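Removed from the display is one protein chain of the complex; every other protein chain stays in position.
Here is chain A:
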Amino acid sequence: MADKLRAQQQLEALQARYVGTGHADTTPFEWISNINRDSLASYVGHPAMLEYMAIGMGVPREKARLQFLEKMIQPVGKPPETQE
């Protein structure tokens, strides 16, 4: 129990620091949102990658960057309806 409590606290601390981490109750939607956000952040964070994608998409680099940033708001659309 004490261990469990500690594990719980550690997980909370971890989650507070890294949003992308998950736990047994993470839904697929949350997870997919996170991996998409991480991917977009990664594209934006690597200039060479951004350049490559911008050329491929036929838009200026800044536009591509903006596009990626905006996409991060709801990368996979609205959360699914939950049925109570």
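Keep this in mind: a residue touches a chain if its C-beta (ideal position, glycine included) is under 8 Å from a C-beta of that chain, and two chains touch if they have at least 3 such contacts; residues count from 1.
In this text, contacts and distances are computed from a predicted model.
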item: Complex member absent from the view - protein name from UniProt, among "LSM complex subunit LSm2", "CG15863", "Putative splicing factor 3B subunit 1" or "Dynactin subunit 5"; value: "Putative splicing factor 3B subunit 1"
item: Positions on chain A where the hidden chain makes contact; value: 1-3, 14, 18, 20-24, 26, 28, 31-32, 35-36, 38-40, 42-43, 45, 52-53, 55-57, 68, 75-77
